[in-house]
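For this view, one protein chain was removed and the others were kept in their places.
Each chain carries a letter (A and B) given by its place in the written order, and its residues are counted from 1.
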Amino acid sequence: MRIKTALNINNSKSLLNKVLSRKDLRWSALFVLGLLFFIIWNAIFLNDAAFSKWLSAIAQTYLLGLLSVILSLSFGWIFALGEELLFSENKFLNAGFYLFIDLLKSIPQIVIILLGYIPLFFYFDNSPLVQTLWLAFVLALSFANDVYEEISNRIAVSKNYGFYNAMLALGIKESRIINRDVLLLNSAPYLINRAVVIFASSVFLLTSADFIVSVGLAPQLTLSGLPATLGNILATATSKEDILAIREIFADPLYLKELLTTHLQGISAAFALVFTLISAYEISNGLVERKKLNA
Amino acid sequence: MNSARNKIKNHFVGIVFYGVVFVALIFLAGTQKEGTDFKNVRELLGITQTDIGNELDMAVLEDAIKIFYPRKTATSILSALKKYKEKVLTSRETKSGNAESSLNAKLIKTILLQAAAFFAYFLFIAFALFYLSESFAILKFKSRNRGKYSVLEKTIELFDKEFERKIYHKKFPYAKTLKVSIYGVAKALAVLILFSPAYLIGYVFKFDYGNVTFLAYVFLVIFTNGLLATSVNKFYRLLETEKSKGYVKTAKIKGVDFDYKNSANVTLLRIFSPRKYFGSHVLNQIYRNAHRQYLSAFKEIVRFQITGMIIVELSLNIQNGFFYGMLKSLMNKQYDVLLFVLMLIFFAVKFADVIADYFFAKENAKYEN
Partner (left out) sequence: MKFSVEILLDDLRKIEIRNLEFENGKINFVFGESGVGKTLISQAALGLLDEKQFKIKINGETYSQYLSALGVSEMIKRSFYVFQEPSAHLSPVMKISEQLNEGKIKEPQEKAQIAKNIFPHLTKKEINRLFDVYPEPYRPSGGEKQRVLNLMAFFAMDKLSFSTAWNSLFVFDEPTGHLDVPLRNAVLSELVRIFVKDKPTVVFITHDYSIVSFIGGKFPDLKDFFNYSEIYADGETLAQRKFLPDEYLKWISSVELLKTKPRKTVLKIKKRIEVYGKTLAFLNENKTETDAVLREGEIIYVKAPSGTGKTTLAKILLGLESANFEAEIDGIKLNGKTSTRVYKKLIYGKRLAIAFQHADEALNQNATVREIFEALENIDSGSLRKSFELLFGEPLENFSGKKIKNLSGGQKQKINVLRALSVNAKVTILDEPLNGMDLESVKRTILLLQNHIKNGNSIILISHNEDVFDKIIPNKIYLKEV
């Protein structure tokens, strides 16, 4: 069979065709398969201690990414719904809400996350659960504004050009219009796209913040309770050497073999991170193209 | 125009409000240098004459507490003790930080100078990023509209050629395969760099510890962390959205120049010109419409740019930078200094917002009657 035809046929119901012809699904599959491949590869070439450290770092990073997605979607939803149904009826609440949002979006995300480390260092118990949840909360807070803007933008679109006012004027409850008609029936692809982007950004920012803190000024302040993330692994001296070794490849392309076996710890941590980011980018792009989401 | 003025007015309301809040907090943090939470612990240490740096002393004290207090109280005292110990040790190790613990005139001046330098870099990079992202996005748009396609599609075409070759016994297309492979590898490398965090690229190219020149810094901020990739994509999406709009169809039926292959209006020189103009080509309209929206969309990118700058500065340990001071004050719990830096960051972002809104309003005013 010609591959080109396989990629182009839309009306065939076969799952494989569907996955191949849709960029978002293609990359989702590639992401999962790639991840499995890394795990198997690393299980073979890394020593047991390093492998379990790497695996747990990936798990912890993704777990935080997922929690951050769930929490930030909830925050954004609460903000948008509150604005629409509650705050707009009260001047002071309204002003307070906008000032809060103003602050949230005027502090760069990485700064919010670094500030979030303060209580972890100085005030919290070393319980991994509390620390993980707190970190997810901080991450989510830094993305809450994006979700809020997405949702209120969707509401505005259906208000200006759409069914929102038509339904409202027929006496249909606003909460139903927003939750069911605007969000569930009309915004799912937008929110899924947002979730993919937030997941990737969370992974990226978390890794960077952990890297900064681990490599930075006060190594004595490492978080004793929290499992390491990809960022912590990248900041270790071994990983650093592994990554420095990439340069050898420019002089001797065959050095690639060494990179993928002896220098595996740093390389695989770095690659897992970059691979996640690229996959998320492509999945999001595919989704935007396929569902024709507005830029 | 009115809504733009309102937006800018709102920014100033935010600036004034938070300016006051920050200043108040800074004073508050300055006066309450030492919290009361360690009072009990310090008293305890005073009574028992324990040296907190001495492991043996501490072990004895812990045992004593466990004996003399009920279990719950003992646990809480012990954890307070542990934190106090960490705090004391930290401040012992970072003596320099401890010495300039409060916000004085000299420190303010240093921070302001750093902030000014940061802002100058920030503006330079923002303009460069804006220009580069538009140019590359148009380049991509042009090549997609000429019928050029992705590496994947090119590879598939090769396989299809192979299929044809088998049927018709033709020669294998070596030259084409080589071309596609080189293109594929180059693209993969480019994608890897564009999506790598700055510190990975910094390591690979050995930009580290004072080794970061201005150019390297700018390169890292723009070309890594996915910043350029996402901003090019953003503008490319706007172009694509515009392309499917009704006025483009009207232009098409009017017989306006739609040729992306040979038209003298869409040369490389015109695409990379700072003042982009594509004559009577339909791209001119598509570009102007997209450009108008990109100005406001760019605000989001600018926030991410600041994040990128912070990551480059902190992860590569660029000493004496603006954010390096922030991280130091954070680690040393100099909350007044931290708040001061935060206030400046807040102002910087707000100022960037104002600039973006100003350009947006200015661009839009062109098309108002």
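In the analysis below, contacts are C-beta pairs under 8 Å (C-beta built on N, C-alpha and C of every residue); 3 or more make two chains touch, one makes a residue touch a chain.
The structure displayed is predicted, hence computed values, not measured ones.
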Option touching the unshown chain, where A:133, A:172 or A:244 are the choices: A:172
Where the unshown chain meets chain B, residue by residue: 244-247, 249-256, 280, 285, 288-289, 292, 367-369
In chain A, positions touching the absent partner: 10-11, 89, 158, 161-163, 165-174, 176-177, 180-181, 185-186
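Methods note: only the chains that are shown with their structure count from here on.
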Residues of chain A that touch chain B when the two form their complex: 2-4, 7, 98-99, 102-103, 105-111, 114-115, 117-118, 121-123, 125, 204-205, 207-208, 211-212, 215-218, 220-221, 234, 240, 243-244, 246-247, 270, 273-274, 277-278, 281, 285, 288, 294-295
Touching residues on chain B, where the partner in the complex is chain A: 10, 14, 17-18, 79, 83, 86-87, 89-90, 93-94, 153, 156-157, 159-160, 163, 191-192, 195-197, 199-200, 203-206, 225-226, 229-230, 233-234, 237-238, 240-241, 293, 297, 303-304, 306-307, 310-311, 314-315, 317, 326-328, 330-331, 333, 342, 345-346, 349-350, 353
